[in-house]
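One protein chain omitted, others in place.
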Amino acid sequence: MTERRGGDGGPLRGLLPDLLDPGYARAAARRGNAPAAGHAQVVALVLGALLIGLVLGVAAADAAARAPGAEKARRGLIDDVQDARRRTDGLSATAGRLAAELKVAQQRALAGSANGDATLETVRTLEQAAGAVAVTGPGLRITVVDGGDKPNVLDRDLQVLVNGLWASGAEAVAFGGVRLHPRATVRQAGGAVLVDNRPVAQPYVLEAIGDPAGLHTRLVDTDAYGRFATFTQVYGTRFTVETVDSLSLPAGVAAEPELATKEGSR
Amino acid sequence: MLRNRLPTVLIAILCLALGLGIATQVRRTHAGDTLADQRPQDLVVLLDGMQQREAALRKEIADAEAALARLRASGDSSAAALAEAQRRADALAVLAGTAAAAGPGLEIELTDPQRGVAPADLLDAVQELRGAGAEAIQVGDVRIGVDSAFTGSTGAIELDGVRLSVPLTILAIGDPPTMDAALNIPGGVVDTVERAGGGVRIAQRDRVHITALRTIRPPQYARPAG
Partner (left out) sequence: MIGIVALVIGVLIGLWLDPTVPVWVQPYLPIAVVAALDAVFGGVRARLDGIFDAKVFVVSFVSNVVVAALIVLLGDQLGVGAQLSTAVVVVLGIRIFGNAAAIRRHLFRA
């Protein structure tokens, strides 16, 4: 079996002829290739190994202790965020399930009575108006990619873009798969954007249901479009608008008012 | 014979694992799921948002469970169900802007003598108020809804096609101190308006009456799914 197979160091073979400390070869030659033996050997071995072990142990202990408080706190925060994310995902599923159950139970109880049907119809209409119902239809899909190290597209710009979509006649809008409802906000946290308090990562995808051609024409006239057109030129931001035949937007989840109560005729 | 195949099989498995690893990492990086790269202050904001959402979800779950319990306790009686449906309709009407509403909140008086306030500034104000938990907002004579849009130009702002005249009164129902603080953050709404030569006077009230209503446009392109 030749030495050729899988040579030492591979591509670096030319760099260092033999990677073993030449001291070993020379010592072996001096001994006439007899193995090294004797008390001195054992003592040296033990001392050397102890010394090396000490270095490794001290370095390890030092590295562990030196994780500065700030780094530990940051790791703690990351854990907290991940825990919170897991919890909210679970809660969101439960909330969805309960809402469906409640809807079924109400319909069962109310269907048939004139009052009941009328009220159910009112609730349905209002839910649509408040973005609380999943909808589907044609519309536009806008994709924004903010290249570069630091964010050039801020939450303000995205809010203005959403505003532009509403101004162009959109009937339902979702950002990053999160449906916008009357209490939803678009906020920024460093590199991530929080839509209705849910983190949305790049690429930013906005979906709006409406008359695709009309939406597009009116959108081009808005301040938002001009702003993002400038971004593409100045920052190299990617901004694409495409018509989509069928968009599916999920239901928005707006917290019911606690402080505001309905007033007036009833 | 297997020994001949073994290295090849191992190589194939390792390549598969490597490919999977690369794909996963690329996807994670692109999805921005690398929380590890975020700065502490960004993580704090993320965490704050998550906690708000968690609280809202818990409340929603509690409300739904209570409503279900009420329905079941009254033996699915129509009266209880009707009351529950009516309650839900009222809440949605306040959200959608089809019903007048009252509650604690802010009364904001905005002046713009030099016509320096831009539509984006009012948009920012609405977003800040929402972020601070506003449940109903009225700007001038217009009720804010999910599809409210600010258009026009600096000094001549339009909301949902209606020209807003200054001095402008903005009403918001929600927790007064929280909303007040949100408007007063450095570089926030008050700062921006004042720098444009305008003025903002915020009064916290025990009871704010929002009477402007929104008419619902029946959707022509959006259909309920499923």
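Going by the order they are written in, the chains are A and B; count residues from 1 in each one.
Here is the rule we use: contacts are C-beta pairs under 8 Å (C-beta built on N, C-alpha and C of every residue); 3 or more make two chains touch, one makes a residue touch a chain.
Everything quoted here is computed from the prediction, not taken from an experiment.
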- Name every displayed chain that the left-out chain is in contact with. A
- If the hidden chain were put back, which of A:Ala61, A:Val104, A:Ala213 or A:Ala229 would touch it? A:Ala61
- Note on the structure: Residues of chain A touching the missing chain are 1, 6, 8-10, 12, 15-16, 19-21, 23-25, 27-28, 31, 33, 35-36, 40-62, 65
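Just so we're on the same page, only the chains that are shown with their structure count from here on.
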- Residues on chain A engaged by chain B in the complex (per definition of touch): 70, 73-74, 77-78, 80-82, 84-85, 87-88, 91-92, 94-95, 98-99, 101-102, 105-106, 108-110, 113, 115-116, 119-120, 122-123, 125-139, 156, 159-160, 163-164, 166-167, 170-173, 180-187, 189-192, 194, 196-199, 201-202, 209-211, 222-223, 248-249, 252-264
- Note on the structure: Residue set of chain B touching chain A in the complex reads 30-33, 35-47, 49-54, 56-61, 63-65, 67-68, 71-72, 76-78, 80-82, 84-86, 88-105, 119-120, 123-124, 127, 130-131, 134-136, 144-151, 173-175, 209-211, 216-217, 219-226
